[in-house]
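Scroll down for the structure; my scribbles are underneath it.
Note that one protein chain is taken out, while the other chains of the complex remain in position.
Moving on to chain A:
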Amino acid sequence: MTPTYYLLLSALLFSLGAVGVLVRRNAIVVFMCVELMLNAVNLTLVTFSRMHGELDGQVMGFFVMVVAAAEVVVGLTIIMSIFRTRRSASVDDSNLLKY
């Protein structure tokens, strides 16, 4: 297996995540799609790390995981607080601010 396949796979996962963010309605699902994008990046980093024959990319993967975890904490707090008010996590309902 050449590492290129892994790069293509991660590009595909990243695109899937990006499309998901754009088309899904539920804020939680949108957020999960962002996480998918971050994990696709991890796969890219690890693959390049392997191709370059060094560990830097794998260490960067750890940083990404830590940041993703912190983002979950903040993100779910915000989404929960608006869910408790509106009883809905749909991003289409958040329409008070426009134009």
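Here is the rule we use: a residue touches a chain if its C-beta (ideal position, glycine included) is under 8 Å from a C-beta of that chain, and two chains touch if they have at least 3 such contacts; residues count from 1.
By our rule, contacts and distances are computed from a predicted model.
Asks: Of the options "Pyruvate dehydrogenase E1 component subunit alpha", "Cytochrome c-type biogenesis protein CcsB", "phenylalanine--tRNA ligase" or "NADH-quinone oxidoreductase subunit N", which is the UniProt protein name for the chain that has been left out of view?
Replies: "NADH-quinone oxidoreductase subunit N"
Asks: Of the residues in chain A, which ones touch the absent chain?
Replies: On the chain A side, contact with the omitted chain comes from 7, 14, 17-18, 21, 27, 30-31, 34, 37-38, 40-41, 44-45, 47-48, 51-52, 54, 56-57, 60, 63-64, 67, 70-71, 74-75, 77-79, 81-82, 84-86, 91, 94, 96-99.
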